[in-house]
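All protein chains but one are shown in place.
Each chain carries a letter (A, B and C) given by its place in the written order, and its residues are counted from 1.
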Amino acid sequence: MLSALLVMAAIAIVLGAVLGFAAIKFRTEGNPLVDKIDAILPQTQCGQCSYPGCKPYATAIAAGEADINRCPPGGEEGIQKLADLLGVEFKPFGGDTAAPKAKSVAFIDEAICIGCTLCIQACPVDAIAGAAKQMHTIIAAECTGCELCVAPCPVDCISMLVIEEKITNWKWKYPVYSLTTKK
Amino acid sequence: MTEYLLILLSAVFVNNIVMVKILGLCPFMGVSKKLEAAIGMGAATTFVLTLASGSSYLINHYLLGPELSYLTTLSFIVVIAGIVQFTEMVVQKTSPVLYQVLGIYLPLITTNCAVLGIPLLNVQAKHNFMESIFFGMGGALGFTLVMVLFAGMRERMEGADVPAIFKGSAIAMITAGLMSLSFMGFSGLIK
Amino acid sequence: MLFSPFISKPDNVSQIMLKVLLALLPGIALYVWYFGPAILVSITLASLTALGTEALMLRLRNRPIAPFLKDNSALLTGWLLALSIPPLAPWWLIVVGTAFAIAVAKHLYGGLGNNLFNPAMVGYAVLIISFPMQMTHWIAPHGLGQIELGFFDQLEYIFLGVLPHNATLDAITMATPLDTLKTHLHLDQSVQQILDMPIYGQLAGHGSEMVAWGFLCGGLYLLATRIISWHIPVAYLGTLFVIAGIFHLLDPGHYVAPLFHWFSGAAMLGAFFILTDPVSSPTTNKGRLIFAAGAGLITYLIRAFGGFPDGTAFATLLMNICVPLIVLYTQPKVFGKKSPKDNPVHKEGRP
Partner (left out) sequence: MEISRVLIDNEKMRTLYHFHGGIHPPSNKSQSTQVAIARAPLPSRLVVPLHQHAGEAAKPIVQVGDHVLKGQLIGMPDGFVSSAVHAPTSGTITAIDMQLIAHPSGLPNLCATLIPDGKEEWIPHKAIDYRDHSSAELQQLLRMAGVVGLGGAAFPSDIKLRIGKQKITSLILNGAECEPYITCDDMLMRERAAEIVQGAEMLRFMLDASEVLIGIEDNKPEAIAALKQAIADRGMNHEVVAIPTIYPGGSAKQLIRVLTGLEVPSGKLPTDIGVQCFNVATAYSVYRAFAQGEPLLSRIVTIAGNVRQAQNYEALIGTPIDELIALGVALPDTNGYIMGGPMMGIPLPAVHVPVVKATNCVIAASDRLFPPPPPALPCIRCTRCVEVCPADLQPQDLFWFAQSKEFGRAQAFSLFDCIECGACSYVCPSHIPLVQYYRFAKSEIRAREHDKQLADQARERHEYREHRIEREKQEKADKLAAKEKAAQAAKLNSLQQPTPQQQAELADLEAHRAHIRELAQSGVEHPED
């Protein structure tokens, strides 16, 4: 009995020493995962995930606190990428998250705008130009379509316009005439 | 030397730990979705297994002896756990990406039955120290080999028109089965 | 109107498959000549099962049935399997094998073009491992069996398992030349002694060597019509020849001559019809050489040292496993890049 205890104790001491040494020698700091997750997120900063922006959501995912299917602007493809990165199963949208919508940009009806700057304060990416008592304008190229400016507007002059397909942003479609869908 | 080589080859092909002995299926299925992950897992397992075979031989032979043989499994588990912990720290430091890709499967090498199985098989087969090392290394190389091949097949299968209900693990299991079937061709090559 | 290109060559998959089937005919004809018409029964059974299973699976998978049945690929699988198993085997053997090949090895992976393993060889491996007894019912060639069954007797045996009262199973079947060789080598007989037995002909087994010639002719036709490239047959037969040659030179009493290996078992069938299956073989020329050389090596190892008389099927399957990796690491140089290593395949995400 005693010899058994001694043997196990000896093993434990040796292993403990090795691991202790390794813990010092191979110490790692920080979590590079957050940045990797953040790189996949679409950076709309829309808060539809219930976190106050993309980075906080990424942090929450990395900490295992948030599901990967909470980002509607990223679409299913975004979920797939997150699933691949984290080595977890794909999870479809569902529950309390909204389904993805067509990409759009905000548009301010300048005839109605009273220049209150509330939308400017709400815009997470500084995509609205203007000053107090002056008309505001959306810089369309920088608008992420997060809709955060729509609600604060006291005169409802902001609408979301779906980005139309033009020759400049047109994409080739997936060939549909494969065998399974033939006439 | 020939005999060591035979032990090695036998462990890699004829008595492949995954395909013939059907051990270590958990990481085999779990970490074979991507080739780089499979290579990393194979390397980590090879490291752990070779080290574990050697140290478990030493423990079994010098520390435990016949009278304490009831401690074999227990002490092997402890040693393997220690080695895995060590490996985990090394991997995390040297290759954070690989660490991320391997995820939970890295610490789970501890419970990889192949890793415990090979030291126990060593004891059972009464291998000496060198034989134990070669058997351990062969087992691990065999594990790595089939895992890498399997990952290659799974990567290719990603684009295949697999029926919906068989997608993912189901077809992977079937593939593993067919691979195992193919490895039966080696049976009888080395006694 | 669709998109460019608007013109295409008048060629299609079913014609390619049909040509492969045609190329099998000389071998089959010689098979019938030397071993009687029982093989035709197997081929018919295999064809029916293959088409039936294919149709059923397509239906289950909700895919159009007609275009796929017409592509002849299921027929080819059935024929190859029928040619690999003993013609006198009970009827259900070929049915089970073909059904497994088509249903599991082909359709569970997504059907034509998606399978990782050669379906016919999966069927063969399943049969030889599950029913080793029935897989030995090889028919004796004309003039060598103690009793020769008529066609109807053969049918009766295949379907009902009933032999004429004066015949025994041993009297009508016999071991294959490869099997006989292996067994007798174990009995410490020398190769020369064994090859003097009546079942051996000029190069290999009496009759079966002629069938192999038939397959060789068919294979040359496939090469001539550019349906297959030379890489796989040449590398396979070449490797087999070289390794067998080395062993033969070292110990001619124990190891048979390389040509024996060429003309026995499924070597010819494998070299031109099985290993060359485009779906489950590599797509790069270098990869094809590696693939076929590996198959040749494994075939020889299994034949000379392994537990099975022939190794072509297992060699095919084992090398099928390696195909994705072989392809990945034998990518040719892309136009405008310096070397194959310049392709990002070798860079991106590979540790």
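Assorted remarks:
The rule is short, and it goes like this: a residue touches a chain if its C-beta (ideal position, glycine included) is under 8 Å from a C-beta of that chain, and two chains touch if they have at least 3 such contacts.
None of these values were measured; they are calculated from a predicted model.
In the full complex, the chain left out of view touches A, B, C.
From the set C:G52, C:P90 or C:G113, the residue in touch with the chain omitted from the display is C:G113, counting the whole complex. Mapped onto chain C, contacts with the missing chain fall at residues 1-9, 11-13, 15-16, 67-68, 71, 73, 110-114, 229, 278-279, 283-284, 327, 331-338, 342-345, 347-349.
Even with one chain removed from view, chain A keeps its contact list with that chain: residues 38, 41-45, 53-54, 124-127, 129-130, 137-142, 144, 163, 165-175, 177-179, 182. In the full complex, the hidden chain is touched by chain B at residues 156, 158-161.
Basically, only the chains that are shown with their structure count from here on.
Averaged C-alpha coordinates give centres for chain A and chain B that are 38 Å from one another.
Chain geometry summary: the mean Cα position of chain B and that of chain C are 33 Å apart. Chain A and chain C have CA centres that are 53 Å apart.
Touching two or more other chains at once is no residue of chain C.
Put simply, chain B touches chain C in their complex at residues 35-36, 39-40, 95, 97-98, 148-150, 152-153, 155-157, 160-163, 166, 171, 174-175, 178-179, 181-189. Residues 60-61, 104-105, 107-111, 114, 116-117, 122, 125-126, 129, 298, 301-302, 305-308, 311, 313-315, 317-318, 320-325, 328, 349-351 of chain C are the ones that touch chain B when the two sit in their complex. Of all the residues in chain B, the ones that touch chain A in their complex are 33, 37, 59, 63-64, 67-68, 71, 74-75, 78-79, 81-82, 85-86, 89-90, 92-94, 96, 100-101, 103.
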